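The complex appears here minus one protein chain, its other protein chains still in place.
By letter and in written order, the chains are A and B; residue numbering begins at 1 in each of them.
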Amino acid sequence: MPKPIRRLIGLLGLLTIVSMVTFGAMNFLGDPLFNILGPVAADVDNPESLKVIEEAKAQYHLDKSLPERWARWAWDFVRGDFGVQFSSSGQPPVSDLIKERLPRTLELMAVAQIIAVSLAIPWSVLAASRANRRTDKISTITAFAFVSIPSFAMAVILFYFFSVQWDLLPDTYTATDPFWGISHDHRLIQLILPGFTLGIGSAAAYQRLLRTDLITTLQQDFILMAKSKGVSKRRVLYSHALRPSLFSMITLLAINIGFMIGGSLVVEQFFRIPGIGSAVVEATLREDFPVVLAIVMIVSAGFMVFNYLADYLYTLIDPRVRNEDTSKPRKITSMGM
Amino acid sequence: MLHETDSANNILELSDYRVGFRTERGLAKAVDGVSLSLKRGSTLAIVGESGSGKTVLNRGIMGLLGANIIEGGSAKFQGEELVNTNRQKLWGTKMAMIFQDPMTSLNPVMKVGNQVSEPLRLHQGMSRKEARDRTVELFTLVGIPEPAKRFGEYPHQLSGGMRQRVMISIALAIEPDILIADEPTTSLDVTVQKYILDLLVDVQSKSNMSMVIITHDLGVARGRADEIMVMYGGRIMEKAPSETVFQEMKHPYTQALLSSIPRLNDPKHTRLTPIEGFPPDIVDGPQGCKFAARCKYAQDTCLTLAPEETTIDKHTYFCHFPVGTDAGSEALKSNEDKGFTAAGLRIKSKGEVV
Partner (left out) sequence: MNEEQEINADEVTNDSQASEEETNISDSTQLEVSEFADKKTLGFGFWLATFWLVLISFLAVFSPILPFKDADKNYIAYEQKENPLTGKVQERPVQPPYAPSGEHWLGTDQDARDILSRTIEGARISLAVGALTALFGMIVGGTLGMIAGYFKGILDKIVGAIFLVVLSFPGLILAILIVALLDRSLLTISVTLGILGVAPIGRLARAQTLSFSEREFVMAAETLGAKKSRILIKELLPNVLIPMSTLAMLVIAVAIVGEGTLAFLGLSVQNSATWGKLILTGSGLSTLESSPWVAFVPMGFLFLTVASFNYLSDRIRDYFDVRDIFVTRD
């Protein structure tokens, strides 16, 4: 079996385990019945309550064994039925919530990635073209500082300067506003502060990687060749050196999409963006298990898929390995939130 | 003056040209006082072992060594002083270069056609279409089959020989006044080597540009260069019209190089270690002749006194005891009798190094 397929099957196996662990932990540590019914769940002496309890148990299959309940959940899940929310106000399907909230998180992440990449590229080129000179040293320290600022701190800093002090950018997000547009009543602009919060740290991380790769590339003969052809310095940097240096950054970028979901939890909470990040926080606090489970699955799957893609993405952009069934051992694996 | 200046006719004139690198140990004198002149339309071959400074000399002339070097002496290109000036305006218009390894000197992620048409568009103001047509024309000229198809391919899709032809097309696209080819065939197959060298000489003579070929291998220079310069430890050892070098070489280093030529017809390009020992340290080198430690002729004088230039006709060399002269034969004989040279190199009779 070709390696990519083998790995894909491995990922599916991992996802299954992740769902089992999450499913088990929530039922083991929490009390689903209580979360559905509230205080009534404990009132087993009252025959009327008992009836309600029995009904609820039957409806949510709580009378079945844990593995069986997991299997039912999994079977529904693969068919796209994520179940219903535990909610006192009716039982809206979990998929409604996801459909409403996931796009907002994706928008936020897209804005953040675009900010990160468009900061990182010129920044790295500047630093690499002055390798080990003062500009480069200052930029290395700056990058180091930026990656040491947690996203919640970055949120406070940006909020303080751009919103409180200078009043330049909106800090409130209105889900009903249109996206495209450049006034404070457009979500594109409303996402700038949250986007920078998520994006600056990533930009610094990309810069560290891209700068190193650029310095290596700039020592290659073909750069000298380009110079000797009379290509201007700027063009040498941007059209000759940049592209062959991008591969590890793109790998990191793909992996980082997974991380950003973690970062977006805080950012969504801070800037009050009703995305899946804030949804999972709210659902966890309410112990609304179907929602938590669905989001854990989506996030893990996304995380794994992008990790997986990261290993093959470079085959799409590097003409040298295009059409080849290989996967380079990658230098970056991950730990984090 | 070491050389009569004939500025109108000379495209390149070096006099006492030096290049040093700042290193932790001190100044590395990679090129240590080179003087030469190159006539318009003629070909110079620079020959020497690895580390003798050939590449530094040429990249130095082109100004491609970056900022961390110290340049000295004089290097005039078409009468204009180059030393310590920015040579960017000459790149891609008047000077062109071919590098040793066509794999590493072509951009791996750029279509080869675009790499050739880039200077055409940048310096000759051609449109995309014109540059493309010209590139295909050049590909045909250098013997690349299916030129239009090759235009859109990446370097890794081509063989070594094809890549080097692409490099030559780049050089030709520029239509330079001088072309510097730094070991253009070292990384190629022996059959391809000959073809590429002949191709270079052919386009050279057709376009009347001047050319410098750098090589390890005296055999490569033979018949292709008008003049040969033998370099060692950053200095000129001997310089003469091509055939003179082979017929009447005066320098023991040239002799040693020659006796170790792998013949072009050898099955594989065998690179013999020409001479026992290693090139001299360029930071803290010997006081006298740079070759003394490895020279079979070396006498006490050689250790303390750097040899002066001797020029007879167009034949220049730097040696106290030149090959084929009375002084030289005497020096060799006395060393052979003693069994070792003044520098302590042990030799057997008849010049065989132990």
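Assume a residue touches a chain if its C-beta (ideal position, glycine included) is under 8 Å from a C-beta of that chain, and two chains touch if they have at least 3 such contacts.
Given the structure is predicted, the values throughout are model-derived calculations rather than measurements.
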Contact residue for the chain not shown (choose from A:26, A:108 or A:169): A:26
Selected residue (touches chain absent from view) among A:9, A:71 or A:145: A:145
Which of A:58, A:71 or A:164 contacts the chain that the document leaves out: A:164
Residue touching the undisplayed chain, where the options are B:32, B:101 or B:217: B:101
From A:95, A:239 or A:269, residue that would touch the chain that is not displayed: A:269
For subunit A, the residues touching the chain missing from this view: 14-15, 17-18, 21-22, 25-26, 29-30, 131-132, 144-145, 147-157, 159-160, 164, 198, 200-202, 204-205, 208-209, 215-216, 218-221, 223-224, 252, 255-256, 258-259, 261-263, 265-266, 269-270, 280-281, 284-285, 287, 292, 295-296, 299-300, 303-304, 329-337
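Keep in mind that, in the parts below, only the chains that are shown with their structure count from here on.
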Residue ranges of subunit A in contact with subunit B within the complex: 220-222, 224-232, 235, 239-240, 243-244, 318-320
Subunit B to subunit A touching residues, read off their complex: 59, 62, 64, 88, 91-93, 95-97, 99, 101, 104-110, 118-119, 122-123, 154, 156, 167, 170, 174
